[in-house]
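Here you go, one structure.
Missing here: one protein chain of the complex. Every other protein chain is in place.
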Amino acid sequence: MKIVVAVSGINAVDNPGPGTGICKALKESDLDIRTIGLAYDAMEPGVYMDNIIDKSYIMPYPSGSREAFIERIKHIHSVEKIDVIISALDAELPIYMDIEPVLQELGIKMLIPTKEMFKTRDKLRLKELAETIGVKAPEYRSCTSIRDLHDSTENVGFPCMVKGPFYEAFKANNISEAEGYFHKIAMAWGYPIIVQKFITGDEYDVIGCGDGKGNDIGVFAIRKMTITKLGKVWNAVSIKNEKLIEATRKVVKGLSWRGGFEFEVLVESSSQDIYVLEINPRFPAWVYFAAGCGINLPERMVKLLLNKEYETNSNYDSGKLMIRFTNEMIKDIKDFEQISTTGET
Amino acid sequence: MKKEYIKPYIKKQTAGIMNKFGVSYNKGHREDILGIPIGNFTDKFGSPVFVLSEKLIRERYRKIYSHFSSKYPKAKMSWSYKTNYLDAVCSIMHQEGETAEVVSDFEYQKARRLGVPGNKIIYNGPYKPIESLKVAFQEGAMVNLDNFDELIKAEDAAKSINKKVPVGIRVNMDTGVYPQWSRFGFNIENNSAFNAVKRIQHSENLYLEGIHCHIGTFMLDPNAYREAVKKVVALMRKIEIMFKINIKYLDFGGGFPSMNKLKGTYLPPEVSVPPVEEFIDAVADTLLEELKPDEYPDVYLETGRSIIDEAGWLITSVDAVKRLPDGTKSYIIDAGVNLLYTSTWYNYKVEIDRELHGAYENSVIYGPLCMNIDVVVESAFLPPLPIGTRLILSPMGAYNVTQWMQFIRYRPAVAMIMEDGSLEEIRRPETLDDVVGPERIPEKLKKFEL
Partner (left out) sequence: MDRDKLSVLAISDSGFIFDPVTGHSYTANATGLRIFELLKEDKSEDEIKSILMEEFETTEDEVSVDVDDFIENLKKYFLV
């Protein structure tokens, strides 16, 4: 019997979610998996990628009611008999953390952080976390008003990064730019808005997955080579950096991290100090890079959840390149009709 | 047999918002409140009507108090009058054992009139007229001072009645929460709180008995209370050592959130609002960590919103339907922002009184006022509503029936569902006499002909 895994974040657009990468990794694993896409919009590309996503459903937004969200999952579960959900979007994670017990009762398994872990990696608490793992955190302030923003930017100085509570980060060179980004982010994602000191250096990322008991089930590090205007990795190279891996493992151990994560750091050019920028509580959009290099974390996650044997090694080659590219698919308006009128493919 | 009629509907598909399920915050209908059909309320009290539940208020209070008192031995609670000071509501709280927390001479008088003894009143707020301070001191109320000018005023008040009276000070501090509430009370970090105490202890008519703080409103992070408790206890220690006095009470105010959806928050309140126990734990656990058993002071919480918000609803009726020039569906209901001050910062839960078919669309709900600002709900995901549909808006228990204003219409009835399921009118709808009662026409203006 096929293992049924539902995956969200199948929006492989210019600000891509990790969902399609996860599905691709699952399809290439040695498990026999039926992939279910959980989309929030009829135009999410994953909906149309029937080579890696067997069926897609539209979900109600996580900003709506908890009940509506549960009802929808129950409906999908009644048809698909879902074994595992891999949540891949920051904004929906709180609702999954909240309803995990309900899902568990339905027989749906998830490997996600607890509310406590989620809070500890909150952007507002990075400083504490950085101290405990022995790295630095850039100066930052949280703002809920324009007045706060003015005070904060005065404190942090320009250029600075203006970041949302869930998504989006912009480099602001002056106060009017900062104000523009502040309003833009607040409109979409609410408060608080974070103003962070801008540090010049190289950006590195580590992807990994914690088992919830303090161990990782594999980590994989990269240096970002090119980044899009939205701050997304476009090209990257795999690296072996012991200092970085060690810091990552301290995070996993310190928080007993449960689930996928992305550890974003910056190494300052002038001092070579490691600054932690963010800990994303889910797989990043480039999750397939690791899978393609033998560290198939979605596969390991599913195996762990279903009590199957899984690898935990982090043996990969440095010097592998990830080249992301754009592509086109040709579909019929009928496909669009199907998803937009019935809510499923 | 004719088919069921569903209003015709067509909608253009727009990229980026093609979600069949949409932002369906609280899609659904309810035919009753606690078993009583919606129609019963409007038949009996008219529309709109505010509804409160005695049972839910008591249950919620007991849940909070029992959790608090099981964690901290000298737990006390005081009812925040400004949250809802209808006599019936305050009486429930006083029956449960809460004292009265007032922030104005009006509230003070209202509590006294209801039968609350002066020494069971906490008198807070940034403005206390000298006459009311005299009464409060005379009657033994717990008065928490807000600023240096008030401190001097309090001294004068006490002197004029020839007494040396106990006072508390309101303090503010950085608890890691933004925006920081720094306008109320004396700041701890810049030492003004300590200086205020010094001033009080040197006074012939005042002495210090308590410390009060209230770090914000609708707080979503319990940790802020940990910080507050730590800082207040540290201040208490410092004061007790320096002046060799005993602080009798600490008061951590309120600010716990309810299940209302704040504008500018992305997640639904069921997910973003931590359970109230976490807030109480933050206060009580930190107290136990910081204090030695022999120094436990009385500790007050002035929880308002968190107790009563979800025990209240507003039933209102759809009076007209209109499609705006930009295509947005809009409804006009019989309750406006004059009754719903809290609509400024909440996206209420909107429920309809019956099951309706038809395509849901984002609609705007307007009040009946002849004013452009009268928008009750900016965007509610609703099926087509026929005229006369009743909308049940919630949570409504906190602040509305104190902050409402009489503007062009009478304020409506407030009904209470009693514990036994019976209905009581706890505030009748206003009449013309209620409104014009205080008015007086100068003699020369009395006559006119048209």
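Order of writing sets the labels: A and B. Residues in every chain begin at 1.
We adopt the following convention: a contact is a pair of C-beta atoms (placed from the backbone, for glycine too) under 8 Å apart; a residue touches a chain by one contact, two chains touch by 3 or more.
As the structure is a computational prediction, the values presented were derived from the model and not from experiment.
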Selected from B:Lys263, B:Arg323 or B:Arg354 as touching the chain missing from the view: B:Arg323
For chain B, residues in touch with the removed chain: 2-13, 321, 323, 327, 358-359, 386
Those residues of chain A which, in the complete complex, touch the missing chain: 333, 336-337, 340-342
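By our rule, only the chains that are shown with their structure count from here on.
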Separation of mean Cα positions, chain B and chain A [Å, integer]: 38
Residues of chain B touching chain A in the complex: 13, 15-28, 178-179, 264-268, 270-272, 381
Complex interface listing, chain A residues touching chain B: 40-43, 58-68, 72, 91, 94-95, 98, 142-145, 148, 165-166, 186, 189-192, 340-343
